[in-house]
Structures are given as C-alpha cells and as structure tokens.
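Left out: one protein chain. Kept in place: all the others.
Lettered A, B and C in written order, each chain numbered from 1.
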C-alpha cells in the first residue's frame, strides 16, 4: 500500500523493488490497482520478476488500472475499498504515507493485520507505533521489509 | 454465480463442468468463494482442469472458503459483496437460482454486464428476459453456456 | 424502492402516495435518495405529509440528491449501497421494477426482510413469489401496500 499521485521518487523506487522481491518470494502482490504511484510501481516490479498481481480497484471498471495488474477486482467503492485491501492481505507493507495509506494502516491494525512501515516520515512511525506497538514494524529498506514479513509469516505458520 | 446451500444436484454437476470448461478456455473463474454449493463445485472443476480461481468472500477471513480458491478477497460485506462479484466479471453465468443469485443477476444487468442463465427455473428466465432482453441469454447446458460466452467475448473485442 | 429514470407515470403517482401514507403512519421513509424517479416522488410525498426522510445515496456527495431528503447518507458505493437500503428497512415496498429494484428485492429476501410488490409487471410477481412465497406480498394499490405493511409490523411486534 502507498500513495498514488503523492508518491515521492524514493517511494516509487522502493515500491518497484518491493514488487520484485515479493514476486521472488513466490508471494502474490495485492495493491489498490490504479495506474499511479506506489500501486503501479510495485505491480510493475512484481511483473518484471514474473509474479502474480491483484488490484482492488476503487472504480467500477478497469479504465485507470495499472497494466501490470493480472487479477482486477472492480469494487466501485472509492476509498471504501481500502478495508478490503487490508483484510485480503496476510501482511501490509506501507511504502510512503498519505491520507489514503494512513487509512489502510489504521484499518489493518483494526483488523488484526501486521503492518510494516517503509517510510522516512517520522510522525507516522511515532503515531502508529504508539497505537499498536506489537503489530507495527519499521523497515529501513525493501530488503529489511521483506525480512520482517518472512519472520511474521514463519511465526504465524 | 449460483446458490450456496440451496443448490440442486443438477446445479452442482453443471457448476463443476462449467468450472472445468472455463479453465480449459484459459479464462479466470471468479465466484463468491465459499465452501458451499455452486461456488465450491465450479472452483473444484476449474482446479481439476488446471485453472486459476478467484473467490470474493462475504466474510473478513478465509475460514469458510472453498479449498479450490487460489486468490481470496475478504470483503467483510456479506451480500454487499455481490456487486463486486459482477463488476469484476466480464460475463456472468448464473447456474441455478436463489435470492442471492437473483441479486447478482440483477446487479449485473444494472452494471451493464451480459448474463447467461443456466437453470430450468422457468420464472427466472421469463423475469430477467423481460427486464433486459438484449443482455440476458438462456443456455441449456454448460457447453451451450460456454459457446454463448465465447460469442460475447469475441463481439466485445 | 423503485426505478430512477425508468419509472412510469403510474410508478411516480403511487410512490408519491406511498410517501404520504408512510409519513401519516409516523414511519420513517428510507429511499435511495437521488433526485429521480420513485426515490424522489416518495420523498416528496412524505415531506408534503410532514414525514422524516432518509436517503442512502450511491454517490460520495449530495449533488444529485432529492431536495426532499432530510438525512443524507453518502456511501460512494454505487449499486453496492442497495444492500444497505434493504438491511436498514423493516419492510421493503418495491414500487415499479427495473434491474436496480430487482436487486433490492432479491437482497431483501436474502437478508430476511419482507417485501411488498406494487407493480403491474406480471413476471416480477411470478418470479419473486416463486423464490420466497412466504415473505413476498403483492399489493394492488398504495393503500393495499400500507395495509400489508401494518399487518407485518404488528405480527413482528
């Protein structure tokens, strides 16, 4: 998960690498599906590494979908689809921050899903760690994020 | 799409065959994802033929999911997820009838999606054909349904 | 519940009278909230009789809302809001027919809500009565519909 148009150059670079590494792990990548920002970069990275990508779209059709999405779910629910994004994920990686991404992190914590924060935004680390210290993890790099997810997945097995 | 616990033996047999034939076409099968009735039978058929299956679940987790679902989408929306089922489909095949299936057929027509009815339930054929004569098709067998879908897909290309 | 742009003159007349009579009973009128068809006519009727009206809108704002709606609920869910319409109602009166209205009737039956059909559309009466003979009622006039709802409400008390 991560910002659409508000994504920084660093967010996009990290998202592409995350997508690649998620695919290399044999994991399915699930994003918000649009052809913008972190969603698109992560999906492109995953496809470049031969992965499978799912996009949970805010719209009723696939008009603004990333062309790197394999399985398109059209919700016609706008930001209401954010709860579906997180409930359908085993672990949420938040790459960058913005209002939409913040809602996904919060909904993930509400739904009992572990969240890995990959962002240099200090206030978001402080806030979400204060909300749920046991299920929020802070990563410094994509490699770091993948290591944290692996540890979570192994523990939950 | 089709009934869960209300499915007849004929519905289940047809759903399994539909799943197989959908997979053989190289199409992705999307169902309501539960381990019951037409959803489960179609997913089992598709997996037996090596297909890819998506399940849009009414629940917040995968506890009552068909074990033949590959990609699980947890909506926590109950029957509210029926609109997502149809908006995410290119064509809807309704195998059997019940209140939930009727809502999916109606939402599909509202959303401009073609619907193929595969059921011996006379009243549903009459009703939905009267609602939308140009986008409702009646099939007598799974083979027939697949033929109709092929014609629709080719026309929309 | 009833069609927006597809409403007939008879549907609109009946909807207005239904709104009036619902308000006269002291009941709250809940509709799909838009400034079109049966939703608008029923809301206007209810306001003319001093009633309270709720509109569950498909949109994210109130731009296309009926000006006779008191309490606006903005869902941004398109037809996905139809399930909320019926779950929030004690009894559903379907005035006229169309794909959206058919989805509401079917979702109401799925959700265990009684439905009163007020429409001369023979196929819909036959279909929905065949689906759920015990919770579907056919009314000939608005007065008739109100009488049926009163009987249902008294029985459920």
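Just so it is clear, contacts are C-beta pairs under 8 Å (C-beta built on N, C-alpha and C of every residue); 3 or more make two chains touch, one makes a residue touch a chain.
The structure displayed is predicted, hence computed values, not measured ones.
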Touch with the omitted chain, as defined above, among A:12, A:29, A:42 or A:102: A:102
Residue touching the undisplayed chain, where the options are C:1, C:22, C:38 or C:54: C:54
Hidden partner chain, touching residue among B:12, B:77 or B:152: B:77
Hidden partner interface residues of chain A, rising order: 77-80, 82-84, 97-100, 102-103, 105-107, 109-111, 121, 123-124, 126-127, 130-132
Positions on chain C where the hidden chain makes contact: 28, 52, 54, 56, 60-61, 71-77, 83-84, 87-88, 111
Contacts of chain B with the absent chain, listed as residue ranges: 60, 75-80
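In the analysis below, only the chains that are shown with their structure count from here on.
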Overall pattern in which the protein chains touch one another (line/ring/star/complete/other): complete
Residues of chain B whose C-beta touches two or more other chains: 77, 83-84, 111
